[in-house]
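Note that this complex is displayed minus one protein chain, with the remaining chains in position.
The block that comes next holds chain A.
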Amino acid sequence: MAKKTYDLLFKLLLIGDSGVGKTCILFRFSDNHFTTTFISTIGIDFKIKTVELRGKKIKLQIWDTAGQERFHTITTSYYRGAMGIMLVYDITNEKTFDDIVKWLRNIDEHANEDVEKMILGNKCDMEEKRVVSKERGEAIAREHGIRFMETSAKSNINIECAFSELAEAILDKTAGREADADLARIAVERRPSRAPPARACCS
């Protein structure tokens, strides 16, 4: 059992204001009238998911902030070791979108500088309550040179896809590193920062 059964391990974080649906991205179950699941009472701390990308078996360890964002206590220890960050806002709540800039600053201050980021406009199933257009989401992502996607945790739109895309971006960065850290090669292969267009498979 000691043998390693995967190629790479990526630690990913969910960040954003309270109420944007971070916990729903991690936890989808809903209780019925008479029973409650034990799990929904305690809540999920993190998940491990396995994806295959370019023939590599990759383990994603995905963490929720567990409400720490309310007390502005998200600091270095939470970001430690994070290789990818999902920055989440709620398309029906203007303030959560405005706060994306604050979160980006927080990430710059506390996270590893080459952490891969992605912005998610969540709750895209609630079109009738939308106050933040998709274009504005795309614009802010472009401005900061990071990826963007609209998602719905409730309707399970783009969630899996968002994680695969973030993992793929990290894979791009780490490519070469595992092959005995040929530093010169990494420098050459590292791609410039850019916001790629939304991918066909996901929209």
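Please note the rule applied: contacts are C-beta pairs under 8 Å (C-beta built on N, C-alpha and C of every residue); 3 or more make two chains touch, one makes a residue touch a chain; residues count from 1.
Operating definition for what follows: contacts and distances are computed from a predicted model.
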item: Undisplayed chain, where the name is taken from the UniProt record, one of "Cell cycle control protein", "UDP-N-acetylglucosamine transferase subunit ALG14", "Elongator complex protein 6" or "Guanine nucleotide exchange factor MSS4 homolog"; value: "Guanine nucleotide exchange factor MSS4 homolog"
item: Candidates A:Lys47, A:Arg80 or A:Arg142 - the one touching the absent chain; value: A:Lys47
item: Sites on chain A contacted by the missing partner chain, in the whole complex; value: 1-2, 5-6, 9, 26-29, 33-50, 59, 61, 66
